[in-house]
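Every protein chain of the complex appears in place save one, which is left out.
Here is chain A:
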Amino acid sequence: MGTITSVTYKKWSISIKFARDFTIGFSRVLMKKPYQSLEENSTNNMKQVIYRHLASKIPYLGLVILLTFSTSLNAQEGNPDKGKTIFNVNCASCHALDRKMTGPMLRNVETRLAEEEGLDREWLNTWIRNSAGMIKSGDAYANKIYNEYNGTAMTAFPQLSDQDITDILAYTAQPAKVVVVDQPVGGSGGGEAAGSVPNKLILGALAILFALLAGALVLVRKTLNRFAEEKGIEAVKKDKRLPIWKAFVQNQFLVLVTVIFFLLASAYFVYGYLSQVGVDQGYMPVQPIHYSHRIHAGESGIDCKYCHSSARVSKHSGIPSLNICMNCHKSIYQVAEKTQQEGIKEYGVDYNAEIQKLYKAVGWDEAEQSYTGVTEPVKWIRIHNLPDFAYFNHSQHVTVAGIDCQTCHGPVEEMEVMYQHSPLTMGWCINCHRETNVNVEGNEYYTKIHDELSKKYGVDKLTAAQMGGLECGKCHY
């Protein structure tokens, strides 16, 4: 099953590229600025609405085909497989099969329309290719739908051929599947357990072996001694020499030196211990929502500053407000099955439940696809705390100096749980200021000062320290 998923996954990433070329819906609706990396990777781990029932698809395929043939004899023949692909590319950002999203749910849409509203395929074709026109022409049902979804017009898809639409409808006409309990979980878990047992066994066996060897050696020595005794050979007796500890105690100089050494050593360690008081390197608190930077920044490749946008202009990097999360999570309401399993297995986290926490905090009603207005702000636990007397400005470092976030915050894209990577001590700041060259190219502000300073120091590149970055008042006021 795993292989199948990965195959479709590849297909999907191709189709996403395809989507970028031909549709304007997805990337623009979701985010205001086109983040290339995001688009390309957004499906790596987050399970998109588009193919969430994928995993259990195959066993039913035959049945589905059978059903398609049996139920729609007079309809054009549609290929649900192809339909699915087209659906994922064009429709999935606003529609789901069994779930109201930006647009209505589409399971059995054709039959539903025919039975309830008496609308035929022709109507659907026109609607899909030019819904706005239909609304304008005053079609009753078109206007009803339009108003029901808060006047959000459906994007027109004139490029879809009749066959395409038939395929899509064929896909939507597939019966819903019962969610299958994922078997591999137990299986792979067992496999791992089995894998770890031999290691222990080998170790245990080795231990026993060594114990036996040691026992054998003792026995051999005993036996040899006995032989020697019997043969009357006296073991050579060593001269009774002063025990080394006594010699040491008698040598006052050595004692003194040792005491001094120990005092110095303990002073060193005490100093080291005290120096780390208040340094929270590695601080990794449990957050109210388990937010995985690994998934977002790492696998999905979302730019840090997409969420932490104020880092560009402000002293604060800013914790994103929840409406930023909802830019994507309005449509991403579940993670991919694989990711979910990975979360449970490796981190003990139910990612889907965490998304639900977000919905609760922001007051998002999934069923209604609307905000309830009841919000409860998330009380994140602050990890990076500079004391009040130290001034630090993100925009100075991020925008002006162009330093990567990772320089100070470490491999965030690999962190499942965020922690403090750097010590954030003054020495750490100073070191960097001493070593880092100031990025002066193309910045008119620096032109004059750079010319003069490089003349003064006789160097071409200037460190932050040479620019006055070590002065007390630059950070303490």
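The definition used in the following text is that a residue touches a chain if its C-beta (ideal position, glycine included) is under 8 Å from a C-beta of that chain, and two chains touch if they have at least 3 such contacts; residues count from 1.
One rule holds in what follows: contacts and distances are computed from a predicted model.
One chain of this complex is left out of the view, and of "4Fe-4S dicluster domain-containing protein", "ABC transporter substrate-binding protein", "Phosphate transport system permease protein" or "2-oxoglutarate ferredoxin oxidoreductase subunit alpha", the protein name its UniProt record gives is "4Fe-4S dicluster domain-containing protein". Taking the complete complex into account, A:444 is the one of A:116, A:230 or A:444 that touches the chain left out. Here the missing chain is touched by one residue of A:321, A:370 or A:407, and it is A:321.
Listed by residue number, the positions of chain A touching the unshown chain are 278, 280, 285, 310, 313-316, 318-324, 361-363, 375, 377-382, 385, 387-391, 393, 395-396, 399-400, 442-449, 452-453, 456, 467-468, 471-474, 476-477.
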